[in-house]
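Attaching a single structure in structure tokens format; questions to follow.
A single protein chain has been omitted from the complex, and every remaining protein chain is retained in its original position.
Here the chain labels run A, B and C in written order, and each chain numbers its own residues starting at 1.
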Amino acid sequence: MTEPTLLPGATPRLDPRDMRHLADAQVNVELDTGDMILNLGPQHPATHGTLRLVVRLDGERVIAADPVIGYMHRGYEKLTEVRSYPQITTLINRIDWLSSFANEVPFIHAAEQLMGIEAPPRAQYIRTILTELSRIATFVLFLGEMGLQVGALTPAFYGFRDREHVLNLIESATGGRFHPNFNRIGGLKDDLPWGWVNETRSTMKLVLDGCDVFDRLVAGNEIFEARTRGVGIIPGALGASYGVSGSNLRASGVDWDLRRDGKPYLVYPELDFKVWTHPDGDSFARYWVRLQETRESVRMVVQMLDQMPEGPIMAKVPRIIKVPAGEAWVETENPLGQMGYYVVSKGAIGPFRVKIRSASFSNVSILPWLLRGVYVPDVITILGSLYFILGDIDR
Amino acid sequence: MITLAADIGWGTVLAIKTVIVLGMIPVGAIVLGYVFLLKMMAHMQSRLGPMDPGGFHGWFQLVGDGIKFLQKEDIMPEQADRRVFAMAPAVVVISTFLVFIVIPAGPDLIVRDLDVGVFYALAVSSLSVIGVLMAGWASANKFALLGALRAAAQLIAYELPLLLAVVGVVVQAGTMSLQGIVEVQRDSAIFGFDGLGNPFILTQFIGFALFLVAAQAELTQTPFDMPVAESELVSGYMVEYTGFRFLFFFIGEFGTAFAFAGLAATLFLGGWGIPGVDSAALGNVLGPVALFTKLMAVAFLMFWVRFTYPRLREDQLQAVAWKYLIPIGLANILLTGFFKVAF
Amino acid sequence: MSPKPKVPGLISGLGVTFKAMLQGAVTVQYPHEKEDPAPRARGVIALKEENCTVCMLCARECPDWCIYIEGHKEKRPPRREGGRERTVSVLDRFDIDYGLCMYCGICVEVCPFDALFWSPEFEYSEVDIAALLHDKVKLGEWMETVPEPEALEVGAEKGKK
Partner (left out) sequence: MPDDTTPPDTDAAADEATSGAADPAPAGSPAPGEVVGFEAPVEAGTEQSGAAAEERAEQRVAETDEPAAAEAAQARADPTGEAPTQADEPEGPAPLSDEEQALLDRLEAELGEAVVESASAFGNLVVRVRADSWRRAAEVSQAALGCDYLSFVAGIDWQPAPREGGEVGGASSAPVQPTETTYGAAGSAGRFQVFAHVQSTGRHVGLTLKADVDEAEPVVESWVGVYPGADWHERECWEMYGFVFDGHPNLRHLYLPSGFEGHPLRKDFPLLARQVKPWPGIVDVESMPDEAPPDGDAGDGEGEGDEVTTGDEATAADSPPDAPSDGEAETGDATP
């Protein structure tokens, strides 16, 4: 086995007992120390996709954990260099495939900012409604999934059942359940189909009832609380310095939500909604915050359905879209956390460079710190509570 | 039954009974698995469960699975300890079969009415721990090893509460023979009213609850299914098993559930005894039906809990056993002793 | 949290599953009963051959490069007699490889002559992946599964594509 040529600057091979080199495929040799090296992943039910967690155990307690990612790296940033804007929109809603509509919004906003175009109010409203719908779909799945991580089989099915109603809504409006591809620079591809608003209202009621079921079945369950309270505590300040964002950070007491605090985007300034935080920062807090945010999203959708104006859904946009040269950084509050695009354009029909800042990438980067001295079952609880998606990590 | 034994010899009767019992366990496992694991769980999760196999509501599903497992390739991991790997499922299943020897289904429908019946049943049921350890160790898989160690710790920790729960019943019944316990429950009366007999669930309620919780742990079912935690160890010590060996484990798991439900029904709900029915002939006919319904009721409780609750972590699990169940068990025995003497 | 006296979670949890057991199932037994997808669902792309003028725009814009087009030119009699003879490009081959297609819909949108349509049909899975390359005839067959453009929600501006 030839020793790979060391790239300039790569630290030379240290003593193989040193934990950091463990994940390197060639050096994964069994250490003679008493600890056991366990590979959680890349095929493992608890990792949402292909995350490989190389865990060094002393009995059931974790000494050190090293996430190995890249099994699903599709190289989006390289792909965007050879694509035009409409083609990129179809690609980026595959990054975080659970809330795929929410991925398109920041990228389209960045392009619109560069072109100085603004979508008409009705399009802004429909975009916000669909973003909140994808947030509900993602969180409802999480509320069920978290039960599965901790061992309860039934909530997962309730999660999927409610999510199915919301996906049907998204499909009837955009045409795709998972990959809507509905955003265009300057507005939307089409308007809502007939009777969509009433259907949404009835589905929202269903989701609210679903949330009460989760409240009783999972959040209220003493065993669930025993398994999640005090497990995987992230202090707010440290979380921020790691770049943890979204519900994970709000569960650690940081009152920060881009929908309210960041640069105003879509129609969030016109909605009144409460930003939920929880002081503890443990797995239970993350579950609880997402449960309340699901309910808050339902209330927001109902609000928007009442206030939606009439009018066109597409601004006047030249047929061949040439985005003028410039740089734009737009970030939005996606269900998994903060997603942002740094779009650099040189005046062609495709961007020159797109830096995709995805939420789960930073949310997972705190794992080595978080998993020290934790039991194996709690590792699974923490992985479940952080709620990351591998497409989001690997891009 | 005794006259029958005279002319065709005592040994053959025993052989016939053993064959019946051996045949009944896989059937019991399949019935239990089908009714609860497939249909009840499905309806609890707002879905229908298997509908197509076998026409009416997919009854053939588990039988089909059994055949599927039989024809599956029997893979043995390379570094596995071959002999131990091969024998592990057998040990687990033997402990289930042995328990059925003492469970009575009717006045004569019992393989061997030992007068130390209950003691024997619980002793034999703890054999499966060895089988689990053998499986975990032999399959040379870290997940299996973790699962096996967790199972060992858990099964041993929950033997004690199981025992203590049963001691209350034995003290009240005055005998350890299961037939005796059934008869006591059928014939004795509660403060004069003997229409319902005296199922020990009424007086031994704490014991019944304790027994159910401990049985849940013995079967490694949620909320105590750390050894077979699907979201962590995939399927614990059974990870490397395929083909008919996995079938053994499956029958073992549901056979034990069948056995424990049977034990609970016999000890606490009066087994095959139907109050007011004393004649042996009728008992032999109606007994199994009564036992089956009581058994299904108890199994319903156990599986209902299994599909609703999350898992306890193993240190919490141990804490529950040592700190709560055992003291309660002892208190229950004290109480029963006191009532035994007072009345 | 809930105002009413806190029923211990363990008990109320059992209540939830029991109630769910009594309520009906929400699943559909697929091969026997079928849920029809939303009219706008992007199931398969249908080709209206008469509209196609072999302008190659869809093949160029497709991000996955999964549309293969070949055409040739023909002389056609002039519309009005005495007029100049018309040269018309005729489609020889129009294949969409659904093994590669990611159903983004750029081709349907970018087609200047409305030759491509979305149809919610989804039951065309194949055993062999090569069979996923639908040729011009197959795409024509999908045409009649294309639904009528449906009415828009109240408040939508009519006809503003």
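One rule holds for everything that comes next: a contact is a pair of C-beta atoms (placed from the backbone, for glycine too) under 8 Å apart; a residue touches a chain by one contact, two chains touch by 3 or more.
In this text the structure is predicted, and so the values were computed from the model without any measurement.
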| item | value |
| --- | --- |
| Among shown chains, those touching the left-out chain | A, C |
| Residue, one of A:Arg201, A:Arg229, A:Lys346 or A:Arg372, that touches the chain absent here | A:Lys346 |
| Listed residues C:Ile11, C:Met56 or C:Val154, member touching the removed chain | C:Met56 |
| Which residue of A:Asn181, A:Ser245, A:Thr294 or A:Asn334 touches the chain not shown here | A:Ser245 |
| Contact footprint on chain C, counting only the chain that is left out | 53-57, 59-63, 65-70, 72-75, 87, 89, 95, 97, 99-100, 112, 130, 133 |
| Chain A, residues in touch with the chain not shown (by the definition above) | 4-5, 7-11, 20-21, 24-26, 69-70, 73, 75, 77-79, 81-84, 113-118, 237-238, 240-245, 249, 254-256, 260-264, 268-270, 274-275, 315-320, 322, 324-329, 331, 338, 340, 342, 344, 346-350, 352-353, 355, 357, 361-362, 365-366, 369, 394 |
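Following the convention adopted for this analysis, only the chains that are shown with their structure count from here on.
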| item | value |
| --- | --- |
| Distance between chain centroids, defined by C-alpha means - chain A, chain C (Å) | 28 |
| Approximate Å spacing (C-alpha centroids) for the pair chain A, chain B | 45 |
| Contacts with two or more other chains, residues of chain B listed in rising order | 44-47, 307-309 |
| Contacts with two or more other chains, residues of chain C listed in rising order | 10, 13, 16-17, 20, 26 |
| Contact footprint of chain A on chain B as seen in their complex | 41, 44-47, 142-143, 146, 222-223, 225-226, 229-232, 234, 307-316 |
| Footprint of chain B on chain A - complex, ascending | 36, 38, 44-46, 60, 147-154, 157-158, 161, 217-218, 221, 223-224, 226-227, 375-378, 380, 384 |
| Residue ranges of chain A touching chain C (in the complex, touch as defined) | 83-84, 86-87, 90-91, 122, 154, 158, 161, 164, 168, 171-176, 179, 181, 189-197, 213, 215-225, 308-314 |
